[in-house]
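Please find one structure pasted underneath; my questions will follow.
Of the protein chains in this complex, all but one are displayed in their positions.
In this document, chain identifiers A and B correspond to the written order of the chains, with residue numbering beginning at 1 in each.
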């Protein structure tokens, strides 16, 4: 049994999902672990991780529109204003989705379902560089 | 330290929670791992995983009713329609709950709290067969 850790840096430019499946698959393939567990962790509180359908891009748009309706940017609702009107909603959206995902590795690959893609979900309006750790464990 | 992987297939018939605690416990018992970590992963984007109270079944009904109110099936809200009116809401409900759960294993058992059960949460109206991977790690 052994482990490997990689850092993934993702440049974002606005509130939407960014697919990272290919980058993740490439790191897993390079680690030489046939069977095990892959954990992704995002080191931020205004961006998150999500596994979602990656066939029809409108699924991502509809999902993002839902979160915009659910978490208002009305400043009267919040007391934390210092970092802009999209910051507190971003923290709430992050709390409603995932900071971390663990995915089984089988036959040397992240064992995702046929329609599953891995996404970074950026909740801030302005560009950010986001850091994700990939931790692999197995043999 | 060693690992074991099992597949669990669950037949669903409509939007509700399906308890899988017994099946999970049985696989853990059979793996012979005394202390470790169990990870469940569902290979779908319109069904999810949830740990919830399993004493009063009305908790599951109330939870399901909440998600029906929260995520409308009004087609005017969505652009992704191809797979029926319950499909896009199903993706949103899956994003709000969990695709993956990790549970400590102690004394050869998944160390759940007294009132905790493990559920598959089906978000589609029609019957589906759902695949869950159980990954066990420990010794």
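Going forward, a contact is a pair of C-beta atoms (placed from the backbone, for glycine too) under 8 Å apart; a residue touches a chain by one contact, two chains touch by 3 or more.
Here the structure is a predicted model, which means the values were calculated and not measured.
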| item | value |
| --- | --- |
| Residue of A:15, A:102 or A:116 touching the missing chain in the full complex | A:102 |
| Which residue of B:101, B:120 or B:134 touches the chain not shown here | B:101 |
| Absent-chain contact - pick from A:17, A:31, A:51 or A:71 | A:71 |
| Residue, one of B:53, B:73 or B:86, that touches the chain absent here | B:53 |
| For chain B, residues in touch with the removed chain | 1, 35-37, 50-53, 56, 58-59, 61-63, 65-66, 70, 96-98, 101-104, 106, 111-116, 137-139 |
| Residues of chain A (touch criterion as defined above) contacting the omitted chain | 1-3, 5, 39, 41-46, 70-71, 77-80, 82, 88, 91-92, 94-96, 98-100, 102, 131, 133, 135, 137 |
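Keep in mind that, in the parts below, only the chains that are shown with their structure count from here on.
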| item | value |
| --- | --- |
| Separation of mean Cα positions, chain B and chain A [Å, integer] | 20 |
